[in-house]
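Complex shown without one protein chain; remaining protein chains in place.
Right after this comes chain A.
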Amino acid sequence: MAITLKLNGKTHTVNAEPGTPLLWVIRDELKLTGTKFGCGVASCGACTVHMNGEPVRSCQTYIEDVEDAEITTIEVMEEDKIGAAVQQAWLELDVVQCGYCQSGQIMNAVGLLRENAKPSVEEIDEYMYGNACRCATYQRIRAGVQRAAEILEA
C-alpha cells in the first residue's frame, strides 16, 4: 500500500505493507544506507533514527505508525546544530573504528544532548546503554558526547 513518509524534510510516497519496519523502507526503498541493520530486535541501536526529534529504533518502528511524523536520519545531521557538534566531536576524537554502529551512536547522542545539554557520565552511560559497539569504542563515545556538549556551550 502507498504510505506518505516525511523524511529529512521531504515527503516521499512509499509502497510498503503494514508491519514493514521503517528501517527497511529507509534502507531498501529510499536507499539511504547510513541507517544500519544490526540486530532487528531493538537491542543494538544501529538503526536509530529520529522521530519528531527523538531517537527511535527503526527496526521496531512500523511504517504505518510514522505517517504523521517527521523522520530524520544521519544523512542530514550536519544540518542540525547538535548533530554537527556531535560529528565534529567524533572527528576530533576519532571515535569510530569499523564505523558500522556509529550512525546509531550519533543519532542517539544527539537525542541525549537535545534533552540534556550537559549530561554527567552516569547520564551518558544510561542514555547510551542500548547502543552496542562491537569494536568497543565506548570510551571515546563517552568523551565525544562530553566534547560535543562543550562545543555547543561555546
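Note that a contact is a pair of C-beta atoms (placed from the backbone, for glycine too) under 8 Å apart; a residue touches a chain by one contact, two chains touch by 3 or more; residues count from 1.
One rule holds in what follows: contacts and distances are computed from a predicted model.
Asker: Consult the UniProt record of the chain that does not appear here and report its protein name from "Chemotaxis protein methyltransferase CheR", "Stress response protein", "Dehydrogenase" or "Mannitol ABC transporter permease".
Answerer: Options "Chemotaxis protein methyltransferase CheR", "Stress response protein", "Dehydrogenase" or "Mannitol ABC transporter permease" considered; the missing chain's recorded name is "Dehydrogenase".
Asker: Tell me which residue among A:L5, A:V56, A:M77 or A:L113 touches the hidden chain in the full complex.
Answerer: Residue touching the chain left out of view: A:M77.
Asker: List the residues of chain A that touch the chain left out of this view.
Answerer: Counting over the whole complex, chain A touches the hidden chain at residues 17, 20-21, 24, 27-29, 31-41, 43-44, 46, 73-75, 77-78, 87, 90-91, 94-103, 106, 121, 124-126, 128-129, 131-142.
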